[in-house]
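Every protein chain except one is present and positioned as in the full complex.
Moving on, here comes subunit A:
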Amino acid sequence: MENNTLTAKRVADAAYDAIRAAAVGLREDVLCGLAAARKIEEQPRAQSVLDCLLENAQIAREDGVPLCQDTGTCWVRLEVGEELSIPGDVLSQVDDAVARAYTDGRLRMSVVHDALFDRANTGDNTPAFAEIATRPGHGATLHVLLKGGGSDNASRVVMLAPGAGIEGVRNVVLDCVREKAANACPPLIVGVGVGATFDKVAGLAKHALLREIGSPAASPKHAAFERELLEAINATGIGPGALGGKTTALAVHLETAPCHIAALPVAVNMGCSAMRSVSIDLVSWED
C-alpha cells in the first residue's frame, strides 16, 4: 500500500482468500461454542448432532471440502478509511474474485440471474452482494460472509410501533426462532438489528453475525438484553439440529441505531451452525 492508496487487486485477492478459507474452515469462536455446548447437553440426540458438527468441521478442514453443501451467496462489506483511496472499479474485481474462488474451490453455484424473471443459474456464483462504507482514519477492513439460503430464509424484518418496546422486540425474536429455527440449522447465531430504516435494519442484523462469540457487546444494556434473549431461545428446547436439547443458539448479537420517532424497526438474521465469515485487515494482510 503506497501513498494512502489501496489497489482494487489487493481487495479482490483478499476476497478470494477469504472465500476459499471460509468455505472449509469453521470460525474458531463457533468451534469453541459447539465444543462448550457438547459438554452441557445431556440428551443423546443433541450430543450426537454436536459430535457430528465437530467431526464435520475437522473433515472439512483436513480434506479441504466445504463445511456445508450450501456454500452461500457471497456477502461482502468493505470498510475504508477516509484517508485511503481505492482507484478503479473495486466491486467488479471482487466479483471476478468470487467467480474464481467458487470455481477453484469447487464450491456450489447458488445464484440465479433474476429472482423473478430469470431463475437460470449465473454459473459462477456472482454477483457478490457487496457494500462499501467509510470510516475515520487510514485503515481498511474486508468482511466476507458466505450466507446459506436456509438460514437467510428463516430471517425477517418487522416494523413495530415504538410502544411495543423491548417486549415487542423480544417477541419478534422468539417468534422467529420458534417458527423458523428448524430450517436454519441450529445451534444458531442470532443477529438482531433494532433501529435505522426498513432497509438498513436488516443490515444491522447481518453485521451482528460478524462479531466474535463471547466478545463484548456494544454496551452493558446490549449485553444484558443479549443474555436474556439467549436464555429464552435456549429455553425453547429446540436444540441442535432442532432435534431437541439445551443449545438452540450459541449467541445472540444485538446492534441498535437511531430511528424515526414513529418507528421501531426490528430484524432477525439467522446464522447457522456453519457460520462462515472472515474479516481481513487490508493494511496488515499479507497475500
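Basically, contacts are C-beta pairs under 8 Å (C-beta built on N, C-alpha and C of every residue); 3 or more make two chains touch, one makes a residue touch a chain; residues count from 1.
Operating definition for what follows: contacts and distances are computed from a predicted model.
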item: Protein name, per the UniProt record, of whichever chain is missing from view ("PTS system IIA component (Fru family)", "Biopolymer transporter ExbD", "TRZ/ATZ family protein" or "Hydrogenase expression/formation protein HypE"); value: "TRZ/ATZ family protein"
item: Option from A:Thr7, A:Asn183 or A:Thr197 whose C-beta touches the chain left out; value: A:Asn183
item: Missing-partner contacts on subunit A, residue numbers; value: 44-45, 48-49, 52-53, 55-56, 59-60, 63-71, 106-110, 119, 121, 123, 149-150, 153, 178, 182-183, 185, 236-239, 241-244, 272-274
